[in-house]
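A single protein chain has been omitted; all remaining protein chains appear in their positions.
Here the chain labels run A and B in written order, and each chain numbers its own residues starting at 1.
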Amino acid sequence: MAVETAAPSTKQIARRRRFFSKQDKVTLGFFIGIPTFLHLSLVWIPAIATIALSFTYWTGIRLEDIVWAGTANYENIFFNTPIFWEAIRVNTIWLLWFFFIATPLGVLLAYQIDREIRGHKIYQSAYFLPVVLSLAVTGIIWNFLLRPDGFVNGLLGLPISEAVSFFGDDRYNIWVIMIMASWRHIGYIMLLYLAGLKAVDSALREAATIDGATEWQSFRKVVFPAMRPVNIIVIVITIIESLRAFDMVYIIYGSSGGLPILGVLVFNNIAGEGASMKGAAYAVILFLLSIVPIITYLQQQFSEDNK
Amino acid sequence: MLNKISNHEVDRRLVLKGAAAGGLGIAGATMLAGCASGTGPVSFGARTVDESPTIQLKGLVDAYTAKTGNEVTYNATESNAFQNNLSQYLQGTPDDCFQWMAGFRMQFFAAQDLLVDISDVWDEIGDQYNESYKIASTGLDGKQYFVPQSWYPWGLHFRKSMMAEIGMNPEDIYNWDDFMGALAELKGQGLIGLAAADKGGWEAMGTFDILNARINGYQFHVDLLGGREKWTDDRVREVFRHWEMLLPYQNTNVLDLEWDGAMQLLLQRQAGFFMNGSWFGGNFLEQSQEDYDDLMIVPFPEINPDHGRDTVDAPIDGFCVAKNGSNNDGGKDLIKFAGDMEGVQAMLDTGIPMTSANNGQDRSTYDAFQNAQLAVMNEAKYITQFLDRDTRPDFAGPVVGPAFQSWFKDPSSTDSILESLQSQWDALPPL
Partner (left out) sequence: MTTMIKIPENKTKKKLHAQQIKDRIISIFIGIFALVWVFPIVWTLWSSLRPYAEIRAGGVFSPPQELGIFNYTEAMERMDLPLYFANTALITLPAVFLILLFGSLIAFVVTRYSFRFNVAMLLLFTAGNMLPPQLVFIPVFKMYLALGDLFGDRRLLYDNHWGVVLIHVAFQMGFATFVLSSYMKTIPKEISESAMVDGASVFTHYFRVMLPLLRPPLASLGVLMITWIYNDFFWALVLMSNDSKRPITSALGRLQGEFVTDYNLLAAGAMIAALPTLIVFFVLRKQFVGGLTLGSTKG
């Protein structure tokens, strides 16, 4: 083992300590190598493969059947598939709803709970409860409320034949899904923001209050700006979750087109009997749409790490 | 009788491709000469988790085990999950013998080299079936890949007691005007005329099929699904024009109900008619014997006298053997048993009503409902398998299903929907 025998400052030692023993090198190799290998082989390489496959015709069954298709799948999607645009519309509404309604509510909730208003312990649990439920269970629970023979239709006194079609009627179904998704999302954001709030220097907040600011002013001018890294995380998660939503809609609609969203379109076209690489193209579109927040986030990480 | 099940009219191109794929079933054909039992443990994949069919299938596999001593692992998956996953299932680790459907859905996977050629099994049990069933079990290359289990027609179901109360006799309904009159009468009584569902995206295909066959005839229907006729044809518009006439007599929440929801409407006496496949008789029986005895079926009315009531959707359910299963021989053995009268009898012995494809089933034991189903079948000259089994799978599920759902949301958008259907068909990759 190479050890610096001279006695410079500890910082210098740490910096110069690039001479790792053989044993150390092996350890580091394993420490980094195994996780990275797993991550690359099961996430990145398949992702690249799917991107490549989106330019082919293929049923997904026999490798020898792969035929180059150029941009045909994409043209098909953009010019020939009305349900794609419906899905874009739904995902956009989802994004806007999450961004302007659900996430801000989660943030405000976190702030109030962090301030330890009366009952905050119970509230925290209540709002977080939906987050620990699986989306399948969530779908079943809400289906219960909104079925033709469920709670709401019962409240309205309607028999099955005249029941309000919460999931089938385009006027209602998207808002119903938004509420269901928010039910979970708000608690999730609340949790993340609470974690972030704990890291904010409490002295900073005390100072703001002593200065005579109201709570709202204190939040807006002091706490919120100080939470910049967490804000970015929350924004990125909001965007990503709204774009790649799948589970909740699948449990209610299966793979039918009742409420088209990108996640279900991918699944519908890439799995099952009707599999084609149109599904891969959908997946790539989904990926590209998500990449903006991902890159933004990475940039912010990068700049922070360079400080 | 059921002697005119027409094969899905296939492009020459498809047949040639199937033949060129080569190596189909040669490996499997070498065996089967004699070795019946002793093929070891077999796995069986059921496409349903519902109570009644499960009892039937378990009866089948138990009888097989009793006869041959071979252990059967029974794996059941819910039907939607099974269908959505079939491609992966067959490529990966499928059961040796599994439940599937006839039609292009089966031929497609046979052509992909995922099913075992069982022509030799047919050589042994073929005499128990009508020629038409053999045709329905044949792949694009002329070999058999499927053994039928049971069939059921799609028709107008109703409750005898309800009709008696209202004073209506559905057997008298012969043509469209009669039918419209009956629906209006039902509406007048505060009932839903025709219960309908389409939340799953496939239910409404039954209605489309029958309207198209009635208005434009069997040949046009088959040609349309095969891509030889266009969706933008005026004849298809005519179908939607008639369909729109049915809408006022349906429940308003069609897109919120799956088939079982619409069935509930009939079960709970809120609807007069239910256009569906007769399989749900089992569900009625689960409710009570009286409910089952109350159930009856008549064919969908004639619309175009040129075609009368000569076509019926009568999907055939049955079994296949998966190439990638671990025990192909065992799978073939089991499928032979299932197709043979011995297996059929085992299923019948469970007491669950079944309309078997096998000639050996004593039709005199049919109850009234089954006889009525048979009557519907007999009246038809042509039999189709249902839209999502008769056309390309990458068209039926992803394209037609959502298209029909959008039509329900806006029935005036027929023209744009038809144009979109045609252009999406045109954009499909060559098979």
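Some points to look at:
As a convention for this text, a contact is a pair of C-beta atoms (placed from the backbone, for glycine too) under 8 Å apart; a residue touches a chain by one contact, two chains touch by 3 or more.
Note that the coordinates shown come from a computational prediction; the quantities given were computed from them, not determined experimentally.
Among A:69, A:107, A:164 or A:243, only A:243 touches the chain left out of the display. Screening A:107, A:178, A:230 or A:259 against the full complex identifies A:230 as the residue touching the chain left out. Of the candidate positions A:79, A:100, A:151 or A:175, contact with the unshown chain belongs to A:151.
Residues 1, 3, 10-11, 13-15, 17, 20-21, 23-24, 27-28, 31-32, 34-36, 38-39, 41-47, 49-50, 53, 60, 109, 112, 115, 117-119, 122-137, 140-142, 144-145, 147, 149-151, 154-155, 183, 191-192, 194-196, 198-201, 203, 206-207, 210-212, 214-215, 226-230, 233, 236, 240, 243-244, 246-247, 250-251, 263, 266-267, 270-271, 279-280, 282-284, 286-287, 290, 293-294, 297-298, 301-302, 304-306 are the ones on chain A that touch the missing chain. Within chain B, the residues in touch with the undisplayed chain are 48-51, 75-81, 85, 88-89, 91-94, 260, 268, 283, 286, 324.
Rule of thumb we're sticking to: only the chains that are shown with their structure count from here on.
Chain B contributes residues 80, 83-88, 91, 105, 108-109, 112-114, 192, 195, 199-202, 251-257, 261, 264-265, 268, 270-271, 392-398, 401-402, 405-406, 409, 416, 420, 423-424, 427, 429-430 to its touches with chain A in the complex. Residues of chain A touching chain B in their complex: 57, 59-62, 67, 69, 72, 75-76, 80-83, 148-149, 159-170, 253-258, 260, 268-269, 271-276, 278.
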